[in-house]
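One protein chain omitted, others in place.
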Amino acid sequence: MASTSQRPLSKLEALILSMIGLAGFFGIWLAASMSGYVPGQFLPTPFEVLARATHLVAAPFAGATLPMHLARSLERYAYGVALAASIGVPLGLAMGLYRWLDDIVTPVFDGLRFIAPIAWVPFAALWFGTGIGGPIMIIFSGAFPPCLMNAHRGARFVDQKYIEAAQMLGTSSLRTITEVLLPASLPSIIAGLRVGAGLGWQSLVGAELIVASAGVGYMIVQGQSNISTPTVMAGMLAIGLVGLLIDVALRQLEALVRRTRGLA
Amino acid sequence: MSAIVFENVYRYFTRDGKSFPALDGIDLSVADKEVVALVGPSGCGKTTCLRLAAGFEVPTKGRVTVGGQPVDGPGPDRAVVFQQFALFPWKSVEDNIAFGLRNQGVAASTRRERVSAVIKLMGLEGYETAYPHQLSGGMQQRVAIARAYVLDPEALLMDEPFGALDAQTRIMMQEELVRIARVNPRTVLFITHAVDEAVYLADRVAVMTRRPGRIKEILDVRKVRNAERWNHHERIEDVMDLESFVHLRTHIWRSLREEKIGVAP
Partner (left out) sequence: MTPSTSPGAHRSATLPARLTRRFLGTGSVLVLLAAWAGLTMVTDTISTSRFPSPLQFWQSTKQIVTVGYADGTLVGHALQSTRLVVLGFAVAAGIGVPLGVLMGWSRRAEALINPAFLVIRPIPPLAWIPLAILWLGLGDAAKIMVIFFAAFVPAVINTLSGIRAIEPPIIEAARMLGTGRWRLLSEVLLPAAAPMIFTGLRLALQAAWTTLVAAELVGALAGLGRVLNMAQQDIYPAMVMVGMAAVGVLGWATTRLLAEMERRAMPWLAH
């Protein structure tokens, strides 16, 4: 990657500056919360947040401990993403292969795409109440578009050379799909899964803010109602951390696939 | 007075904490209004030499002076023509050419005159408002050369100026450059892989050793050109057909081949 006018920093310099930056961030936070400009209720110190987070790991709040809330969230999340992937990827591939299918599905998809996933929440609430169906539906609506679009793209824009090589070698249609197109589309599919998983996690949070009775989003809302800012912040950090881990894991998977392909 | 002088120039690169010599004692001078070509095997450091003169890099030892002044960063007195053109895609042809003059604070009316003069010189009439992407490679390089010429620089530094062009366009551009140099002679240092391009265009050709680079030998082409009256031939193919031309070219090839034998990893 090109560096602009600055040459890349030495590892030492990068580390030192990062430490300064991190310290600065927490320092400003600490100073702001201790200065008294903001009531302590609204801006707890970093330590208070950490203490609260640790507390929540063992002691229940709003019905469950933090790990339990996370588990509930992850459960719905897993269902929603699995559903999105298992419908989106095959459908996307099929649309990439068969033009007529693309022509049928795309107008409908494009029409619905602009509706932010979160806008499905009221319907979800009407149909599923606070049951597990609601969040799953919203996670699905967030995770589905990238899965579909990337699988579609992967299949549609497969390098013509591969198809021609397969034809020249006298490959059957079925085998072309399974042994040429699918592997060739795999990097795109995995990228779509990664983006979909990320969007799904974000949609989950939104869903849980409104239509849930358990889960980490629900916990945050309860924290807000109880004016417990440390709880809210601890919850936010937990959500952020889990989301980060999911993203990192999927990036590793993506990198692995690319490496085995000699693409990276 | 020499326009460009390399005085005992060394350049080391560091990678993973180890130091690699790229240039190992370069002594070279380009006289005022002289055209010097720098050729050498891949990786010999010829691009580094050009970049030192341009001011994009700094020598580890020794110094580079242009017009008597030590080089201290890039500037319009040492105009560069890049292999990949490096035109600003968002500016029109005339805006690209005028840009350097604007930076120098040249008044608008003077600017317009100078820009149209150089547009005429480079055969770009009619393309003033076109964007680079609308032009062929040859035309884009003309714009790049125009952009450099209009600055009236102390030295013109060209990094494989025709390397990105197809073979036929390349030959046409070489002819062009000779024509322009007659009209508007300048101090030029250029790098090329094409030996016949070097012999055709240059007054002197400096051959470099493989890495770490040193000047292996310098051939005085101008003497031969004048003695054998190459300039009496209008067409490039007629010049390249001359025995004296072929002789020089073959000599340089052989010199380069010696450097490639026992090619470094």
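Read from first to last, the chains carry the letters A and B; within each, the first residue is number 1.
Just so we're on the same page, a residue touches a chain if its C-beta (ideal position, glycine included) is under 8 Å from a C-beta of that chain, and two chains touch if they have at least 3 such contacts.
Remember, it's a predicted structure, so these values are computed and weren't measured experimentally.
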Chains still shown that are in contact with the chain withheld from the display: A, B
Of B:Val9, B:Val30 or B:Ala54, the residue in touch with the unshown chain: B:Ala54
Chain not shown: contacting residue from A:Ala53, A:Leu97 or A:Ile190: A:Leu97
Missing-chain contacts mapped onto subunit A: 1-9, 13-14, 17-22, 24-25, 42, 96-100, 103-108, 111-112, 114-123, 125-127, 155-158, 160, 163, 173, 176-177, 181, 201-202, 205-206, 209-210, 217, 220-221, 223-224, 227, 229, 232-233, 235-237, 239-241, 243-244, 247
In subunit B, positions touching the absent partner: 54, 56, 73-76, 78-80, 82, 84, 86-91, 99-100, 103-104, 131-134, 147, 151
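Please note the rule applied: only the chains that are shown with their structure count from here on.
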Separation of subunit A from subunit B, taking each centre as the mean of its C-alpha atoms, in whole Å: 52
